[in-house]
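Every protein chain but one is kept in place in this view of the complex.
By letter and in written order, the chains are A and B; residue numbering begins at 1 in each of them.
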Amino acid sequence: MTRTTNEAEAHGRSVWAGVWQSDLCIDFRANRLVLVATLLLAILLTASLLAPWVAPTDPFDAMSLDVMHSNLPPAWQQGGSTEFLLGTDDQGRDMLSAVLYGLRTSIVISALGVLLAAAIGISLGIVAGYFGGFVDTLIMRTADVQLSFPAILIALLVDGILHSMLPALKRDDSAAMVIVISIGLSFWVQYARTVRSSTMVEKKKDYVSAARLFALPSRTIMVRHILPNVMSPVLVILTINFGLAIITEATLSYLGVGLPPMRPSLGTLIRIGQEYLFSGEWWIVAFPGFALAILVLTLNLLGDWLRDALNPKLR
Amino acid sequence: MIALVVRRLLQSLVVMLVVTLIAFIMFRYAGDPVNQMVGVETTEAERQALRESLGLDQPTLVQFVRYVGRVASLNFGVSFQFRRPVMELLAERLPATLELALVAAMLSLVSGILLGVYCALNPRGRISAALQAVSLVGVSLPTFLIGILLIYVFSVALGWLPSFGRSGLVPVTKHWSTGLLTLQGWKSLLLPAVTLGLFQMTLIMRLVRSEMLEVLRADFIRFGVARGLPQRRIYFRHALKNTLVPVITVVGLQLGSIIAFSIITETVFQWPGMGLLFLQSVQNVDVPIMSTYLLLIAFMFVMINMVVDLLYNAVDPRLKGSSRV
Partner (left out) sequence: MADPVLSVRDLRVEFPTRRDLLVGLDGVSFDIHQGEVLGFVGESGAGKSITGAAIMQQIAAPGRIAGGEIRLNGQRIDKLSRTGMERIRGRHIGMVFQDPLTSLNPLMTIGDHLTETIGVHLGLGRRAARDRAVSLLEEVGIPEPAERLRSYPHEFSGGQRQRIVIALALCAEPELVIADEPTTALDVSVQAQIIALIRRLCDTHGTAFMLITHDMGMIAETADRVAVMYAGRVVEIGRVADIVAHPAHPYTQGLIAAIPSLETDAERLRQIPGAMPSLSAIPDGCVFHPRCELADDLCRTRRPVLAGEGDHRTACHRTAQAEYAP
């Protein structure tokens, strides 16, 4: 009994030692910039996802707003108050809380958008790769055409079209969904291309032929047999795309066609805050902007490092 | 070569037709065009009459063919919010966007290639490392954030440059007033152009750097060194030319992106171009402007794609050889 536990422990240790000694990990430990970025990202993610519990106030609870406290500068400046560490906006909203909630909105919406993009891309990619022929041509030509346009433009167009299809009154409520769909429809191409090519490789392997011999339905073969084997490159694209999705969401919101001021993301906060830049209340735009910059920068640093580390030829 | 041109033209035509279909679906089904055009007090009979006069009672296919015909004759309808022909509105805004995009493109191209070559030739230098870091920031930060930062530094804090709008205009023709002839015009153009060009510049710089590093590892470079060619010649005659061939493709596509990204920059700086008009139309669900802008952008992209493809063929002798056979 003790022996087996020891063996298990030893095994566990050796697995960890293996991970710790792997090239990827040595590279990671050697790269202080990436370490710092990971740490910062972890802090941002935890703080924002736990926003309802860690934020000093609920910035969207009208009851907690007090106009007496409007336009206060950050705590370390003349006239600031320790009650509002990062100052307040014109309605007396605590900026720290607003940033935390904004981060949360940005992260959740972008994550959903990226997942939707992956879902669309993976399905179309598998179908194109598995069936080939006309379906394949149709899907991949569409992908080629879409790829020649910048994603942000596609997102703006989808956003505009969806907006125009919805009745005016419902626009604010459905804004989040509209953005998720916009991101999903602008980023699916890369997944579809990658998955298609891996599917075409997997398709020729024996286990798929065997499944076909058993006359399993195509859907079962695709979902049960091919899908698990084409997922690893998808994960890398997911990490890299997350940063792009956050930028896209922030840009749409900044342009005023994204999330409404009632439930603002970082982009909305920056849009609102920009007006106060000229009257000297820099903190209303600076902190959301800073949070967005750090979020995207750390994500990109990690993504860049991951891509380089997994592909040593680029170094 | 001629066969290639014809094939590319046909492909472009198909793409344009598909985009026109999307624009048509938008125009026809995104909201009821009649509702957008008339007031609340219009009677049902009047609405019906308008519907018939617009041809909205015809079969969809007939409507689409008519729509294509209208597009081909550059008749894009009337804006809901401005009650003016879309063509006229866009023509008014075109010079502002083109000037901005052109200056931004030149800026990003020249500095991007220069800096990229520098980084590739001095891969371990301090300046290269700094440039790489800055470029990572440049690629990472959303355009609008960079714009706001520039406004804060150069307009609010230093007061050197105007923070928004287009000024110092000199009329050239009836429809074209340029800001490129006055100092004031350049002053108001500078911040938007830098904002718009920065992202592309960092992209081009990174691309040129990695392409050139790749080329410098190539056998023919090693053979050039082994033949005793001077370093300068190896770098600027052999490596640079081979670097720039693949770069052409990407740079061409970037030019298209600059037009698309001008939507954001024009919003940050309230630059009165087509992008700003498009954004207002999205906010106000002004479908005629939206669909026309879509068609226009698609047209530009298709043209750029085609030109880049043909250019690529003209530059690389390997491709020329294969098309001759």
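Keep this in mind: a residue touches a chain if its C-beta (ideal position, glycine included) is under 8 Å from a C-beta of that chain, and two chains touch if they have at least 3 such contacts.
A quick note: this is a predicted structure, and the numbers were derived from the prediction, not measured.
K.L.:
Can you list the shown chains that the absent chain is in touch with?
P.N.:
Missing chain, whole complex, touching shown chains: B.
K.L.:
Can you work out which residue in B:Gly224, B:Gly256 or B:Pro288 touches the chain that's missing from view?
P.N.:
Touching the chain that is not displayed is residue B:Gly224.
K.L.:
Across the whole complex, list the residues on chain B that are touched by the chain not included here.
P.N.:
218-220, 222-231, 233, 237-238, 241-242, 245, 315-318, 321
Rule of thumb we're sticking to: only the chains that are shown with their structure count from here on.
K.L.:
Per the centroid of Cα atoms for each chain, what is the distance between chain A and chain B, given in Å?
P.N.:
26
K.L.:
Hey, which residues of chain A end up touching chain B in the complex?
P.N.:
145, 148-150, 152-153, 156-157, 159-161, 163-165, 168, 243, 247, 250-251, 254-257, 267, 270, 274, 277-278, 282, 285, 289, 292-293, 296-297, 300-301, 304, 314
K.L.:
Would you mind writing out the residues of chain B in touch with chain A in their complex?
P.N.:
15, 18, 26, 29-31, 136-137, 139-145, 148-149, 151-152, 156, 163, 210, 253, 256-257, 260-261, 263-264, 267-268, 279, 281-283, 285, 287, 290, 294, 297-298, 301, 305
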